[in-house]
Structure formats: C-alpha cells, structure tokens
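A protein chain is absent from this complex, but the other protein chains hold their places.
And now, chain A:
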Amino acid sequence: METMEQILGQQSFFAGFPAEFVALIAGCARNCHFKAGEYLLREGDPADSFFLVRQGKAALEIASPARAPVIFTTLGPGEIVGVSWLIPPYRAEFDARAVEPVRAIAIDAKCLRAKCESDHHLGYEMMKRFLPVMVKRLHATRLQILDVYGHR
C-alpha cells in the first residue's frame, strides 16, 4: 500500500520537491474519485481544495445565462485542477467537470495555505510550481483567442 507521500512523489508536478515539503503536503492530501459528469469545482464556491489528476479528464467550463456552457480547456493526468486557492478571495473562477471518470489527489487548500503562511520556503516552492502552470494556461489562452484557424 503506497503512502500519500510516495504517491505525491511520483507526480511530475512535484518532481524535485524537497521530501520534507512533500510530507507537509501529504498531510493535507487525500485520494478522491469523480464519476463522469460530476463537478470537481463550481464557479463561485470557496476554493477549499485543488486537485492533481492521476487518471481521467476534467473540463474547465464557463457557464453563461441562456447559453450552453463552453469548455475552454481540458486537463488530464499530471495536471492541476484549481488555482484559485492561491489567490484571495479564494473562490473558484470556473466550473471543473469530469468528462470521464477522474481519479485525483485532492489537496485541502485551507490546510496548505496555513502551512505556506507558516513556512514561506514551502510557500515559495508552491509558487514556483503554480506560476508556470498559470503562465502556460495564459499562453494557451492567448493562442486560442487568436483564433489562428479562422479566416485571415
């Protein structure tokens, strides 16, 4: 039976992460499953958790009145669902829905925020992991907005 520390240590997201920090994060982590169609996050809800996907696929969606939701990105194994836990007021910005069964590690954001506040080295390491994720998504969004496949 693998421990949570071992499971986290195998994730590329935590590659090179100091072992003592992995242990701290493991104290805030648990395994979780979502059936297809279930929501990992709902827009506006407190960002109490974020998820590291181990298997399956989740879609980030924007819902608007009188329109069907639009999926703007999908996230799969090794990817993070939920970055709003880092940014006040700590509320989910979008819906995250499992488009197929998802197996993930859920990390208690309140627990981790408190640990990051009390240990800024841990907080800095987490920022170093999350900033590239956010920049990569911003970059991808820019390319999507460019609508490069449309007519010139």
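In this section, contacts are C-beta pairs under 8 Å (C-beta built on N, C-alpha and C of every residue); 3 or more make two chains touch, one makes a residue touch a chain; residues count from 1.
By our rule, contacts and distances are computed from a predicted model.
Per UniProt, the protein behind the absent chain is "FAD/NAD(P)-binding protein"; the candidates were "Molybdopterin synthase catalytic subunit", "FAD/NAD(P)-binding protein", "sulfate adenylyltransferase" or "Spermidine Putrescine ABC transporter permease component PotB".
Among A:M1, A:A15, A:A66 or A:L146, the one in contact with the hidden chain is A:L146. Only one of A:G76, A:P101 or A:G123 touches the chain withheld from this view, namely A:G76.
The omitted chain makes contact with chain A at the following residues, 57, 59, 61, 68-74, 76-78, 97, 99-100, 140, 143-144, 146-152.
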